[in-house]
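One structure is given below, represented as structure tokens, and several questions about it will come after.
A single protein chain has been omitted from the complex, and every remaining protein chain is retained in its original position.
Showing chain A:
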């Protein structure tokens, strides 16, 4: 074989070496680097803990709570409790492992400025009180655990970023990877809300779609690599479909494909309900919840009514009303008698 120049010779030999090395490498790589089979993933998933939302019904809806390694989108009309839920999750992820939580830290990215620190303190206190109620004995055993259960410690473990424009939002999400590499105990990233800066000031909608899909891919990669939950809060908008206006989540159809799980919060009469709209493993369902002084909790009034359907409710209602009617009738009779100046029968005075 005649080679023309020494350079060709070198490149030729190099190629030959590469082929040999590749053949040997392939014997080491099984199918593909980093691939896992489904059985191993199932065992990993079953040993994962979930972040509780504070409300038992909501936890059942979500299959135990917010899952790690997944992106969950929570959307709703203003005032239904999205920020409250976000803050509750940022607190609940810090519940220590001995009390059934994840014992991790939280990253809270605030785009609207709705993160009220006094409210966070209140929710942290409520959470601690509930833990102490649930676990009265183990609290006495571990004195170090007792020291950790202070609201101040909960606040210290929330990393807060305030974002004022969409470029800052893109920058923070790009920076998150480096940040999470340094702080490996973060277990949840809450972004409140992901739509705010993209709804105004964006003339080019195609560019917005591209930027948002890039953002969601990065967030999914972060969730998977660092084993944490990502929660995105979203706003609603009206959409004209099929001849009527309907409420849908903002940012359009393309964004709706970006999240694996979607929960929609809505009002039903006087109560707040959560509906699981999209999930790869759970069925579509709804559950009620309430926003209390201590944070997100179960909606107790709904539970009572649901127990015996409407019958018990109407009976109780009638009973209460009847007592009220009788009582007021007795009062009118007493007043009439008093006005007439007559004698009251025994037992009909106000005792």
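We adopt the following convention: a contact is a pair of C-beta atoms (placed from the backbone, for glycine too) under 8 Å apart; a residue touches a chain by one contact, two chains touch by 3 or more; residues count from 1.
What we mean here is this: contacts and distances are computed from a predicted model.
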{"item": "Complex member absent from the view - protein name from UniProt, among \"Comm domain containing protein\", \"Calcineurin B-like proteinous protein 1\", \"RecA family profile 1 domain-containing protein\" or \"Phosphatidylinositol glycan anchor biosynthesis class T\"", "value": "\"RecA family profile 1 domain-containing protein\""}
{"item": "Given A:213, A:237 or A:292, the one touching the chain that is not displayed", "value": "A:213"}
{"item": "Among A:42, A:77 or A:300, the residue in touch with the chain that has been omitted", "value": "A:42"}
{"item": "Touch list for chain A against the chain that is not drawn", "value": "1, 8, 11-12, 15-16, 18-20, 22-23, 26-27, 29-39, 41-42, 45-46, 69-71, 206-207, 209-211, 213-214, 216-218, 220-221, 223-224, 240-241, 252-254, 256-260, 262, 277-278, 280-281, 283-284"}
